[in-house]
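All protein chains but one are shown at their positions in the complex.
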Amino acid sequence: MSTNRLETFADGVFAIAATLLILNVDTQLASDAAIGTRLLHIWPSYAGYVVSFLTIGIIWANHHTVMNQIARVDRTFLMLSVLFLMSVAFIPFPTRLVAEHIRDDGARAATITYGITLTLVASGFNAIWFYAATGRRLLREDADEPTVRGISRTYRFGPVLYLAITLVAAASPPTGAVLFGAFALFWLFESSLFGRDRTRA
Amino acid sequence: MSTNRLETFADGVFAIAATLLILNVDTQLASDAAIGTRLLHIWPSYAGYVVSFLTIGIIWANHHTVMNQIARVDRTFLMLSVLFLMSVAFIPFPTRLVAEHIRDDGARAATITYGITLTLVASGFNAIWFYAATGRRLLREDADEPTVRGISRTYRFGPVLYLAITLVAAASPPTGAVLFGAFALFWLFESSLFGRDRTRA
Amino acid sequence: MSTNRLETFADGVFAIAATLLILNVDTQLASDAAIGTRLLHIWPSYAGYVVSFLTIGIIWANHHTVMNQIARVDRTFLMLSVLFLMSVAFIPFPTRLVAEHIRDDGARAATITYGITLTLVASGFNAIWFYAATGRRLLREDADEPTVRGISRTYRFGPVLYLAITLVAAASPPTGAVLFGAFALFWLFESSLFGRDRTRA
Partner (left out) sequence: MSTNRLETFADGVFAIAATLLILNVDTQLASDAAIGTRLLHIWPSYAGYVVSFLTIGIIWANHHTVMNQIARVDRTFLMLSVLFLMSVAFIPFPTRLVAEHIRDDGARAATITYGITLTLVASGFNAIWFYAATGRRLLREDADEPTVRGISRTYRFGPVLYLAITLVAAASPPTGAVLFGAFALFWLFESSLFGRDRTRA
C-alpha cells in the first residue's frame, strides 16, 4: 500500500482538528456583558487558539517530514496512525478547558488534561516513527541515514518534554500554560530558522 | 471513472465524522460542578470517543483495502457509497447518546440506537463490496482471488455480529456497551497483528 | 489550470456540509423527556438528515460527471464554483429548520427556505456547466457530444423542478417536504439503475 491515502486522511484530521478550535472561542461569548469588554476578557481563548493551532500545524509539518522517508505502510502502521490521530483530534477539548478555566480554580485540572493529551500525541508520533524506522522496516530505499537518525534523536524528546511541562502545570498551572505556548513558539522558530539543514522538510 | 475522487470524498467523510466526535465530549461539561470532579465523572464520553474513533478508523482502513482491489466505479457503486457514508457520518449522534445515558434509564434506547447504526454501517460496507466483487464486476484484472475471497469471508460477519451485540444491549445495556468496545479493540489488534497475511492492507 | 485542486476543495465542502448535518440531529435532543420517547419523536430530524445527505451525495456525483468532461478551469469558472459551493454549504441550515418546524406553524417558512436553497444549488450547478459547455469553452478535446448534450438536457430541469416543489410547499408544507424526499430518492434510483448508459458516471 502506498502512503497516499493515509496522508489524505491524516491531512483531513489535522485540518479539521485545527479549524474546529475556532468553535471554542465562540462558546466563551455567551455572557451578556458589553461586547467590547467581553472581547478583551476572553484573551485566554485567543491564546489557546494560537498555541493549539501552531501545535497541530507543527505536528502536521513533522508528519510530512516522516512520511517523506516512508515508502509503504502496513496494517500495523495504519492502526498506530489511527491511534495517533485520535489523540490529535482530542486537542480541541483540553484547549477549551484551559481557555475557560485558567483564571479559576479549575486551572490545575485543565492544564494537566492539556498536558496529558499532548504527551499522548507526542508518544503516538514516536510510536509510528519508530515502528517504521526500526530495522528500516517501512523506509524508502534511498532514505538518508543521517536524516533518519536526526528525526529519531529530535522527536524522542517530545513526550519527555510534554510530560515535564505537565508536572510543572500540576505545581503551577499558569507556568505550565506559558511553557506549552513557549514550546510551540520554540518549535515554530527552530524548525523554520535553524532546522533546515538537519531535517530537510 | 477512476476511484480517485470517490476516495477523496470518502476520506473527507471518515476524517470529519471521526473529528466531530470531540464536540460530543465538550457538551458534557455544561454543568457547574468542580471541574476536576466533572472531568472524572464524564469518563463515558472519553470511552465513547475512543471506541467510535477506533471503529471509524478501522472502517477507513478496511475501505482502503477494498478500494485497492477495485479498478473503476459506476453510478450504482457511487450511490451505494453515498448510502454507506451516510451511515458512517451518523455515528457521532448515537455515540453521544450512549456517553450521556449509559448511567441512567436511557441506556437501553441509547445502546440500541448505537447498535442499529453500526449494523447499518457494516451492511453498507458489505453492499459496496459484494456489488463490486460479484462476477468481479468492478475488480482489477490482477485482483488476487484468495484475497477477494478472504475479504468476502471476513466482512460478511460484520452485520451479524453488530446485530447480535445490539440484541445483547437490549437485554443488558452495559454488557452491550462493553462488547462494542471489545469488538473495536479486537479488530484493532487482529488486523494489525494477525491480519497481515490474509488481507494484505 | 488543471481541475485537480478545484476538485479537492469542492470535495471538502461536499463532505463537510454532508457530515455537519448530524449536528442538527443532536440539537433536537435538548429536551428532558424520556430518551426512548424523544428518539422516536424526532423522526423528522432523521428524515431531514437522510434527504439532505442523499441530495448532497447526488450533487457530488453529478459534479464528478461534469468535471470529467472539463479539461481546464479559468477564474470565472472558479468564482462560479465558489458561488455554487456557497449554496451547497448552506443546506444544513434549512435542513434543521424543516426538521424542527415541520410539525408546527413554522412549517411553511421552513420548507420555502429549504426549497429556495435547493433551487439556488441547482441554478449554480447549471451556471458552472453551461459556462463550461457553451461553445465547448472548457471541455476536453475528446468530450463526447451526445454525453454533453445529455448532461445539458437532464440538469436543466433541476432548478425548474425545485422551484415547482417550493411553490407546492408554500401551499402545503408537508406535501412539499415529501416531494423533496421523493425527488432525492428518484435521482438516487434513476442514476444508479437507468442513468448508466446516458451519462456514464
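Brief remarks follow.
Order of writing sets the labels: A, B and C. Residues in every chain begin at 1.
Assume a contact is a pair of C-beta atoms (placed from the backbone, for glycine too) under 8 Å apart; a residue touches a chain by one contact, two chains touch by 3 or more.
Owing to the predicted nature of the structure, the values given are computational and were not obtained by experimental measurement.
Set against the missing chain, the residues C:22, C:39 or C:73 yield one that touches it, C:73. When the missing chain is restored to the complex, the residue among A:71, A:116, A:143 or A:188 that touches it is A:188.
Checked against the full complex, the one of A:53, A:77 or A:93 touching the unshown chain is A:53. Although one chain is hidden here, its contacts on chain C can still be listed: residues 1, 5, 8-9, 12-13, 16-17, 20, 23-24, 27, 73-76, 78-80, 82-83, 85-86, 89-90, 92-93, 96-97, 101, 105-106, 108-110, 113.
Interface with the hidden chain, as seen from chain A, comprises residues 7-8, 11-12, 14-16, 18-23, 25-26, 29, 34-36, 39, 49-50, 53-54, 57-58, 60-61, 64, 67-68, 188, 191-193, 195-196, 200-201.
By our rule, only the chains that are shown with their structure count from here on.
Centre to centre, using the average C-alpha position, chain B and chain C are separated by 26 Å. Computed centre separation for the pair chain A/chain C is 36 angstrom, with centres defined by C-alpha atoms.
The set of chain A residues touching two or more other chains is empty.
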